[in-house]
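All protein chains but one are shown in place.
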Amino acid sequence: MITATVQTRDNYLTHEYGVKSWLLTQDHKRIALLYLAAISFFFFLGGVFATVIRVELLTPPGDLVSSQTYNKLFTLHGVIMIFLFMIPSIPATLGNFLVPMMIGAKDLAFPKINLLSWYIFMAGGALVMYAMLIGGVDTGWTFYTPFSTSYANSYVILTAVGIFITGFSSILTGLNFIVTIHRMRAPGLTWFRLPLFIWSMYATSIIQVLGTPVIAVTLLLVAVERGFHIGIFDPSLGGDPVLFQHLFWFYSHPAVYIMVLPGMGIVSEIVSVYSRKKVFGYRFVAFSSVAIAVLGFLVWGHHMFVSSQSVYASLVFSFLSFMVAVPSAIKVFNWTATLYKGSISYDTPMLYAFGFIGLFTIGGLTGTFLATLGFDVHVTDTYFVVAHFHYIMVGGTMMAYLGGLHYWWPKITGRMYPEAWAKLSALVVFLGFNLTFFPQFIMGYLGMPRRYHAYPPEFQIYHVLSTAGASVLAVGYLIPAIYFVWAMRYGKPAPDNPWGATGLEWQTTSPPPPENFEITPVVTHEAYDYSILEEMTVG
Amino acid sequence: MANHSLALRHQFDDVVQQKDASTFGMWLFLTTEVLFFGGMFCCYTVYRSLYPAAFGVASNHLSLLWGGVSTAVLICSSFSMACAVNSGATGKKNAIVGYLAITILFAAAFLAIEMSEWHGLYQEGLMPGFNFTFHEGDARHVQLFYSLYFSMTGLHASHVTIGIGILLTMLVRAARGAFSAEYYTPIEISGLYWHFVDLVWIYLFPLYYLIARHVHQG
Partner (left out) sequence: MNPNFQLVPEAASSTASHLDHLTAYLLIVATIFTVLIFACIFYFAIKYRRRADHERPVEVEGAMTLEILWTVVPFLLMMVMFGWGASIFFEMSRPPDDAMNIYVVGKQWMWKTQHLEGRREINELHVPLGRPVKLTMTSEDVIHSFYMPAFRVKFDVLPGRYTTAWFNPTKPGKYHLFCAEYCGTLHSGMIGWIYVMEPAEYERWLAGETESLAASGQQLFQFLACANCHRTDKPGRCPNLEGLFGKPVQLTTGEIVKADEDYIRESILNPGAKIVAGYQNIMPSFQGLVTEEELLKLIEYIKSLSKLPQQPALVPSGQKAAAQRPAPNVNR
């Protein structure tokens, strides 16, 4: 293991002090931390809404809040969690921090645009917050027309414009990553020597760049229609509400791959390091990321099997939805195979990776249920779907995100987090998560519809289990929030490479200097080649 | 004469990499713009295939003359933009400024024609959301045509306006001697943006002005 370097050396955190040095920074590492602060705030806000929802659902009648309020709660939970937390989360924090470092670059291709994208994100987020504070929105995060354009009595336009603005943040981040990965790799770093995290960030960026403009224009049209009472999606004015659904889901399906692909990239990194082996089937995993990005654009109609879309269109979408499951399955098998004959350590990031693989498997398999036409008719718009996507996004992405935060925390802050507490919270998160969401599969299959404020009494037992799980899950998230902040000040100083990993980011100090590397590294090995460590290790 | 090495940003290894990255970035951005406008073109396509007669009737009320003139104006602006980029490549500072100025003038003319067209349509009672009144045949879908017309030409006009802002910035920088034959990338990528904006109009014009001018109803 490489011994710790002296903390007093100049690093990107100590290079400059003062609010201006942060708010006007062009350093991708500082911008990553700016994003981390913002999205963490939004995560906890979205979590507060989830808490109120789950407490309301403890009893069948709607007795905690009014129906109007409940509808605003689930809408804002969705809007905040998806647009203000999940979509930016890994790309804008870990991606921003690591992409240049992992390819041996000094920064992203367009640092000023990177800072601009943070400001755009904050502006959009502020608008959504403003809409929330003055009354909120109650259309569901899906904004189906004509309810959102002609019937809702809430701040639809403000919220839609807020999301529209944050979309540009996502586009610019993706654009930055694509150009950086294409043009700024260190000498010797060919495509097939790239870490799999970079492959997944590349695939994610493609989706961000191609998909986000469509939701932007769709929300713009909703705002225009609502503001000027013109008919584009409202049938009473000559429009077609199903066209809205096509345009909306054309982005929102690929969006879920924006949310999961980065998590998969993290898992590849973690599984390799803590097995001390290269990822099994590297090329298969790399190509799978791109395949998921491409195929992900072709399946949006599986959200619309009962929307009155043609039966033949539904057939095609169902078939393609099964196709997109294949590369995800390939990844799961390859990660599992990486463990075979490895040297496996149970550090916290690895525990989260195990959690991801298991829970993503369940979430993904239930995705095949939903791709199955006849079955989907029964469970679409029920809690079965809610459980499915939470398994992927919370059981999957959130666990990967936490794993990644723990894994790279020493590099980012120069400090270690407290391992015992971290392991404990990983366990608490895993248990709490399953207790929250597994009962939802059952009750959805039994017929419990989504977005219901009050419900028939026979579903209560599942709701009670789910809320109990949610309270455990909340504890599991609060503990890291506390010890991460604590560790920034009081954590043990971290060595340059505490885990014995092979990536370029580990060949510089923890925390890194402002320019990332004293001298630009030259790459001569394949990815995940652990033999190089012996060339560098002290003993 | 500008010192080109001063323009090299710290994250890049050399000017070639920097120029490559900038150009690639602009092409990527234009791809997002294709998807952005694409959503609306998709709406247009769907509705036109559902209501061809109403779209034909609606199209007849647009001025073929002014639509044609604005198309010509925009094409000329693309030509002058190309000349500006060429001047950049050959390092002719005054030519850059001159051609950029011409491009901006054409762009402003385009916007002026468009605003007057819009005003005319408003006066005819063809602006949905304001005073739309139409009594022939399928009024609802004629209104849909105009909703899409104003949305799309409005979005395009906003891009032209932003483009004017970009070109003005380039003009000021060029006048201050920021560019040379070795470094004129900002002009080049502004040119890419401008040509894209022109291209969108080349699609908008026939789809809105030139369809089914012979269709009558009833």
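First chain written, first letter: the chains are A and B, and each begins at residue 1.
As a convention for this text, a residue touches a chain if its C-beta (ideal position, glycine included) is under 8 Å from a C-beta of that chain, and two chains touch if they have at least 3 such contacts.
A quick note: this is a predicted structure, and the numbers were derived from the prediction, not measured.
Considering A:49, A:83 or A:144, the position touching the chain not shown turns out to be A:144 (whole complex). Within the full complex, the residue among A:371, A:386, A:474 or A:494 touching the omitted chain is A:371.
Per the touch definition above, the residue from A:11, A:25 or A:71 contacting the chain not shown is A:71. Of B:53, B:69, B:178 or B:207, it is B:53 that touches the chain left out of the display. When the missing chain is restored to the complex, the residue among A:227, A:342, A:493 or A:513 that touches it is A:342.
Touch with the hidden chain on the side of chain B covers residues 51-54, 136-141, 215, 217-218.
Residues 1, 62, 67-68, 71, 138-140, 142, 144-147, 151-152, 235-236, 241-242, 275-278, 280-284, 305-308, 311, 314-315, 318-319, 322, 325-326, 329-330, 332-334, 336-337, 339-346, 354, 357-358, 361-362, 365-366, 368-369, 371-378, 380-382, 442, 445-447, 449-456, 458, 461, 530-531, 533-534, 537 are the ones on chain A that touch the missing chain.
As a convention for this text, only the chains that are shown with their structure count from here on.
For chain B in complex with chain A, the residues that touch the partner chain are 9-13, 17, 20-21, 24-25, 28-29, 31-33, 35-40, 42-43, 46-47, 50, 128-130, 140-141, 143-144, 147-148, 150-151, 155.
Considering their complex, residues 100, 105-111, 171, 175-176, 178-180, 182-184, 209-214, 216-218, 220-221, 224-225, 227-232, 237-240, 243, 247, 250, 515, 520 of chain A touch chain B.
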